[in-house]
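Below is one structure, written out as structure tokens; comments come after it.
Heads up, one of the protein chains got dropped from this complex, but the rest are sitting where they should.
On to subunit A.
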Amino acid sequence: MLSFRNVLKNCLSARKTYSRNISALYITGDKANENYVTLQPYLDFKETFRDRQSLEQSIASRGLDIRLESVLSKYEKYGRHHDQLAKVSEEREEVTKRLKELTKSGGRAEQLEELKERGKALRNDLKTLKQTLYPIEDDFIHDYLHLPNRLHDQCPTGGEEKLLYRNGLPKSDNKAGSHLHRQDLLHFVDNNRYYMMEQAAHFDVNAMQSLARYFVNHGDFIQTANPDFVRCVLLEANATPLTDYHLVQEEHLQNKINTAFLTGGGSFESYLGAMTKLCVYPSVLPLRYVCCGRSYNRAEAELYGPTSSLYTATQTNAVQSFVATQTAQEADAQLEHILNLAIDFYKALDIPFRVVYASAEVLTPAESLRAVLEVYAPSLQRYVCVGRISNYGDFVSKRILFSTRREKHYDFLHLVGGPVLYTSRLIAALLEHGVRLEDCKLLGATSQKPTHQQDLQQFKDLFT
């Protein structure tokens, strides 16, 4: 029993710290021959360890199994070796320089020989030091990359979420029937496979397109369409648990540790591909993007089980938001902006919903704050997430080198975003509330009435 408990504990801690034996995000020089280095994250040790107390608090509040003391002692060891390496390297450069000067000015042969010997010895020392440093570097940097972001002031700790906004209250009558009974609208096979028919299918497309349009027209967002696969290096940069998505088995994979995952174009991670190594002019900030797409996230399946349903399904249509700002204050303002737009949309649907700040322990290590949009699911008698907007600060930007140039240095951008709609879960909840999907008011929907020009065109078409 004891050993079982240990195994379980190990598993849980592994899950909590998302550790991997090998990382696609950081590859030390000795392994760079076999594994192509695709990205060199900006490692800001000083900033990370500047306020040790808040980092310690972030680790504790998230319930992560990380001992900061141990990371710091590794950092110290790494720093010591690194300094030594730098010293030797500097000395070697000095010797080379002197050797050059002496050769030019016609120095004595003995002196030259002595310097050459010294140079050789230093080269060997450097080589040995590098070899010693690789495992030390490996050990420290991997721990370092597992350190979480700092928590936002607003992020609740202690296991309780914080209510931000509420619209309507769930009726306290008997448990409603599950949406799974609506076989006229839904054919559910398993979490990977379901079909929606008639009005459910129309709502699935229309709700997604309408909300995206609402963001474009009323929130000044730019629409995008994104790729569906995201490689491991970006999931690591975003500290996304790799178990959240299905791994795609590629036939001719060049870089074995940088595998592809099926995230769907409607995932936050999918945006990161376009932002990696990107340097933008401050004039485009805040950069506000929104997209329609699929999402294939299986992270919350357990939460809304045990019965599989649209609440636990992997695939859904989604509307994804992504905003980059120059400062933390602007990031806060943009998160509020996204929430306001989303609240408008859900309010018009007229079912009980709320917005909460999630408690620290459910956050991924990259998030500093997460606001969750939840609708009430009568069959589960609980609120379920239909969207979540997170503040990542500059944590992810530093890892993917997403920046703006200010005079001579780079400012890493603050990221805010996340899905604002999962259609499948919303449809399930609406059906359980007895709402007729065709009667729903969708903010942002186009008026389908043809314009005068259209009428004219159709008339002309009759003769072509």
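As a working rule, a contact is a pair of C-beta atoms (placed from the backbone, for glycine too) under 8 Å apart; a residue touches a chain by one contact, two chains touch by 3 or more; residues count from 1.
Everything below uses one rule, namely that contacts and distances are computed from a predicted model.
Trainee: Among "Large ribosomal subunit protein uL24m", "serine--tRNA ligase", "Pre-rRNA-processing protein" or "Integrin alpha FG-GAP repeat containing 2", find the name that the UniProt record gives to the complex chain excluded from display.
Mentor: Answer from the UniProt record of the missing subunit chain: "serine--tRNA ligase".
Trainee: Considering the whole complex, which of A:42, A:134 or A:165 touches the chain not shown?
Mentor: Of the candidates A:42, A:134 or A:165, A:42 is in touch with the missing chain.
Trainee: With the missing chain put back, one of A:62, A:294, A:337 or A:370 would touch it. Which one?
Mentor: A:294
Trainee: Sort through A:100, A:277 or A:382 and give me the one touching the missing partner chain.
Mentor: A:277
Trainee: Just checking the interface: what residues of subunit A touch the absent partner chain?
Mentor: On the side of subunit A, residues 36, 38-40, 42-45, 187, 189, 192-198, 200-202, 204-205, 209, 212-213, 216-217, 222-231, 233-234, 246-251, 255, 258, 260, 262, 264-265, 270, 272-274, 276-281, 284, 287, 289, 291-294, 296, 314-315, 317, 401, 403, 410, 446, 448-451, 453-454, 457, 461, 464 touch the unshown chain.
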